[in-house]
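For this depiction, one protein chain was excluded, whereas all remaining protein chains were kept in their positions.
Chain IDs A, B and C follow the sequence of writing; residue 1 opens each chain.
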Amino acid sequence: MKLEYTVFGESHGPAVGVVVENLPSGIPIDESFISREMNRRRAKGDGLSTPRIEADVPQILSGVFEGKTTGTPLCAVIQNGNTRSGDYDRTKNLARPSHADFTGFVRYKGCNDYRGGGHFSGRLTAPLVFAGAVAKLALREKGIFVGAHILQVGTEKDQPFTADSLAESAFEALAQKDFTVLDDNVGERMKAIIQEARMNLTSVGGIIQCAVIGMPCGVGSPDKDNLEGMIARNIFRVPAVKGIEFGLGFGFASAYGHEVNDEMRMENGEVVTATNHNGGILGGISNGMPIVFQTVIKPTASISREQKTVNLADMQDDTLVIKGRHDPCILSRASVVIESAAALSVLEALS
Amino acid sequence: MKLEYTVFGESHGPAVGVVVENLPSGIPIDESFISREMNRRRAKGDGLSTPRIEADVPQILSGVFEGKTTGTPLCAVIQNGNTRSGDYDRTKNLARPSHADFTGFVRYKGCNDYRGGGHFSGRLTAPLVFAGAVAKLALREKGIFVGAHILQVGTEKDQPFTADSLAESAFEALAQKDFTVLDDNVGERMKAIIQEARMNLTSVGGIIQCAVIGMPCGVGSPDKDNLEGMIARNIFRVPAVKGIEFGLGFGFASAYGHEVNDEMRMENGEVVTATNHNGGILGGISNGMPIVFQTVIKPTASISREQKTVNLADMQDDTLVIKGRHDPCILSRASVVIESAAALSVLEALS
Amino acid sequence: MKLEYTVFGESHGPAVGVVVENLPSGIPIDESFISREMNRRRAKGDGLSTPRIEADVPQILSGVFEGKTTGTPLCAVIQNGNTRSGDYDRTKNLARPSHADFTGFVRYKGCNDYRGGGHFSGRLTAPLVFAGAVAKLALREKGIFVGAHILQVGTEKDQPFTADSLAESAFEALAQKDFTVLDDNVGERMKAIIQEARMNLTSVGGIIQCAVIGMPCGVGSPDKDNLEGMIARNIFRVPAVKGIEFGLGFGFASAYGHEVNDEMRMENGEVVTATNHNGGILGGISNGMPIVFQTVIKPTASISREQKTVNLADMQDDTLVIKGRHDPCILSRASVVIESAAALSVLEALS
Partner (left out) sequence: MKLEYTVFGESHGPAVGVVVENLPSGIPIDESFISREMNRRRAKGDGLSTPRIEADVPQILSGVFEGKTTGTPLCAVIQNGNTRSGDYDRTKNLARPSHADFTGFVRYKGCNDYRGGGHFSGRLTAPLVFAGAVAKLALREKGIFVGAHILQVGTEKDQPFTADSLAESAFEALAQKDFTVLDDNVGERMKAIIQEARMNLTSVGGIIQCAVIGMPCGVGSPDKDNLEGMIARNIFRVPAVKGIEFGLGFGFASAYGHEVNDEMRMENGEVVTATNHNGGILGGISNGMPIVFQTVIKPTASISREQKTVNLADMQDDTLVIKGRHDPCILSRASVVIESAAALSVLEALS
C-alpha cells in the first residue's frame, strides 16, 4: 500500500492540514520531536523572515492511538490565527508578479481564496512539516535519517555535505541551529545578504542541499517509480522551488566521464562507491550511498517595490505595491520543509 | 481519463515498445513526421554517437484505425536487431560504474537482463520518441509545439531560447538539424569537444533546453498535479538525466526578487509577462507563457578506460574495461528524447 | 484532474472527516441541502437504528470560499461526541464475528483503535455523506441526479425503479422520507421485520437500489477506467457491502439474449433503448440511459447473542456477548450513503 499525502487549507481559512495514507503501523509519535520540527519552520521574528508568528500546534484527528500510528489515514490540522485579512482586501484583484494569483485565478475560475495566497501560501508547508516529522520517525526505525542545510543564499555558499557531515549526529546538530548552515561564518554572511535585501525592499533566493543516509540499496525503478522522479515530484509541490538536481547535478554538464564515474569496491561486505557524484541513485534506484540533492528556491515573490501588473477585475494594466508581512528570504525556514518532502518521498518509495 | 505511457523491453531482448493510454481520439498518424522524429534519435555513424545503427521502425499493434488514433491503448513495438550480445558475456558480472548494473541487480534480485543494460538501456528511448511523436501530433491540433536544443556540452554553451527562437518555425528548423543547436558555430565547437572526449577514451555531459509554446494558461495544480512536478517526474524517466530546472532555475539562487519577478501586462487581450524567468509556470500551473526548462545529462557512463568495480558473481573487487559500442556523448540524440517526454507530460496535464 | 476522496477518523477518536480533491470550482455550498443529507444518514431513535444520536455537523476547513467550492482540496471534519468508550473496554480483545476486528488487528499489527470499530466504523459514512452531498451539488449543475431506495429487507421487497420513479422529483420525494421505499406499505412490513430482528437479538440484511439520471453518454472506458468498475470500487468502500450488480445483474444468469438485449431507437434526436436491462452502461461506458445498480448490505454484524470467537490477547477460544448500541438493520440509513458513493464515482468519471 503506497504512502500518499495531501495538504489542504488556505492561508486565511479556518485551518490548514494534511492527510497521510498508508503510514506504517506502530510508529511512536514523539511529540517533542514533532514540536521541534514545527519550530524549525516557524518564523523567528529575527528580521530574517515574516513577522507573522503563529503557534502552529498540529491537532491529530485520526490515525494515532495510544501514542502510536495506527496505519489508518492520519489527519492533523493547524488552526489559522493571527490573520489580518484586511491587508489583502485593498489589492485583492492585483495579481502579484511571480505569485500564483493569476494562474490560480484561471485554474480555479476565479473561485479560489485570494487572501494571503490562499491554497498557494507557504503556510501550507506547516502541515507538510508535520507529516514530514512523522515520516522521519518512521524512517528512524529503519536507521534512515534526513538532513538539510542552506547551501547558497545570493552569491554566498556553504560547504557541501561531506562524509563527516553525512551522519545522524551532524544532521541533529544542523537541526538544532536557527540558521542551518554547516559553516556558521558563511551563515553570518548569508544573514547579512538577507538583511540587506530587506533594506532594499527586495528578496533573495538560494539553494537547499538535502541528504538521506541509511537508505537501503535497490529501492525505486527506472520508469514510473523512478526514485529521482518520485522525489522531484514531491519537491516541486513545495512553493517557490524551481529546480532539483541529484549529486553533481548540473555540474555533470561540463564534466568528463572518467572524472565523475563512481568507481565501486567492497567495504565491510557492502558495495560502496569511492565517490558519490550520482547522489546515491543510478537508473532510478538507490545504490546504498547517501542520497544527495540540491533544490533551488526563488527569491520571495512578495517585494515592497512598485511592480507592473494586471487587475483581474477589469483586465487592465495596473501597478501594485505589496504591503503586509513577508519573508525577504525563505531559505532560513526551508531546510526542514525540503527535508519533510524528502522524508515522505523516501517512505513512499519504501512502501 | 489521464494519459499514461509505459515503455517496455530490454536492449537485447526480442523488442522494445510502448503502450500509451488515453490518447485523444482521431489524431492523424503522420508517418513521415514520426519517421523524421525516429531519425532524429537515431545514431548517425558520424563519430558523435554509437556505431550501432538500427532501422528502428515502430510497428503499431493497436490503437490506430484508418490512419488515426482510436483513443484505445496504442501499442507500438520496435524489433531489436544488430545486437552483438557476445560483447557483454565477457563482462556480465562486472558492474559498470555509474550504470544501473548494480542497482538493477539488487532491485530485480539478479534476474534482470544484463546484456547491453537490459531494461535500463538508452535503447528504451526509441519507443519513447515514438510515443512523443504521437503526442506532438495531438498537441499540434491544439496549437502547442515542443522544441529543444543542446544548450551546453562540456564548457561550450549555445545561446538560450529567445522570443525569436520560441516559434514553431524555429522549432522546425532545429528539428531538421543533425546537431540541434541555435548557433551552428557553437555546435561545431561542441562536436570538437565530443570528438576529443572519444579520442581520450572518455565521455562528456551537457544540458538540453526544452520549450513548449502555445500552452494554455491554467493547466496544473499546486500539489499532486503540479505541472513542474509532472514534467520533472517524466524527464527523470529518461536515462542519464540528473537534474531539471524551470526558467531561470538554479540561477534564482543568486538573484534578487526585483530583478527576476515577472511583471505582467495586457497584450492583445491576453495577460503576458514582460520577462519569463519562471519558465511559464507559477504555483504549479501554466501561465500562458512558453514553458522553458533545462535538464542536465551526465557523461555517458560507458568509457573505455579501466575502472575499479565489483564482480557481482563473487562480490569481490575487480577491474573492468568496457568494450562494445558507445556514445561518447548522447546530447546529439537527446533533444528529441527530452522533447518527447515533455510532449507526453503536457498532453497528460491537459488530459 | 481526477476527483478523489479520502475518509479518515476513528469512531471514538477526536473526529472523523474527509478530503475531496479536484472538485469543480464554483459549486455553491447549499448548507440546508447538506444538512438535509446529513440528517438522512443520522439514526432517528425510532428503534430501527442505533440509539447513538449525534449532531454530525461537518465543519468545512478548506476548499470553500464565499460560499462556493474553490476547487482546491476540500476538508470537512465532524467532531466525535457521545462516545461511551467504556462499553468496549470489557471486550476489547474479543474479535467480534463478521466484523473487521481480527482483520484490522492483523493488517495494522495490533495498533489500530479497537473502540467502536475504530476506522472500520459505520461512523465513517458521515463524512462520506457530506462529500456525497457536495458531489450531488456539483452534479445538479450538470442536470445529473442520484436517488436510492431500499429494495429489500429480509424477504420483503419494494418495487424496483420504473420510468416514473427515475425522475428528479421522485428522487426528491424519496429523500424526504424517513424510510426510503417507493411503496410505503412494503416499508411498514420492512420495519416490522427490523423490529422483529431486534426483539430476537439479531439483525437483518437488505438491498439498496440506486440510480443516476441525466448521465451523459460516452463516459468511462472498457478497461482501467471502466465505469462499472469505478462505481463498484467505491461502493465496496462502504462498510457491510458484499455485492453489486448493474441493471438486471444476477438476473442475467437465467436470461436469454433475445429477452434481455436492449434494442435501440431514436427519440427526440437521442439514442435510447427500449429496455434498460444493462443499467445504463455498456462496455464500461455510459449509454445515456439511467445508471441503475443494486448493492447488498449484510445483516449488522453486531448482535446481542452469545457468539464463539477468539481472544486476540492470548489467541485462545472464547465467547462474546456484544453490549453497546447497534442498528439491527442499517438499510434505513444506507440509501443516502450509497447515493453518496455513487455521486462521487460519477463525478470522478466525469472529471
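As a convention for this text, a contact is a pair of C-beta atoms (placed from the backbone, for glycine too) under 8 Å apart; a residue touches a chain by one contact, two chains touch by 3 or more.
Fair warning: this is a prediction, and the values are worked out from it, not measured in the lab.
For the chain that does not appear, the touching partners among the shown chains are A, B, C. Shown as candidates are C:17, C:116, C:147 or C:247; the residue that touches the absent chain is C:247. Check C:39, C:195 or C:261 against the missing chain and you find that the one touching it is C:261. The chain omitted from view is touched by exactly one of C:29, C:95, C:181 or C:291, namely C:95. Taking the whole complex into account, chain B touches the unshown chain at residues 6-10, 13-17, 19, 21, 25-26, 59-63, 65, 68-75, 77, 107-113, 118-119. Seen from chain C, the chain kept out of the figure touches residues 6-7, 95, 97-100, 102-104, 106-107, 119-120, 124, 152-155, 197, 200-207, 217-224, 226, 228-230, 232-237, 239, 241-250, 252-266, 269, 271, 273-274, 277-279, 281-287, 294, 296-303, 305, 307-310, 315-317. By the touch definition given at the top, chain A reaches the unshown chain through residues 1-2, 21-22, 72-73, 221-225.
Going forward, only the chains that are shown with their structure count from here on.
Using the mean of the Cα atoms as each chain's centre, the chain most removed from chain C is B. In the contact between chain B and chain C, the residue numbers used by both copies make up over half of all numbers at that interface. Rounded to whole angstrom units, the spacing between the C-alpha centres of chain A and chain C is 39. Centre to centre, using the average C-alpha position, chain A and chain B are separated by 27 Å. Here the CA centre of chain B is 46 Å from the CA centre of chain C. Residue positions 221-224 of chain B each touch two or more of the other chains.
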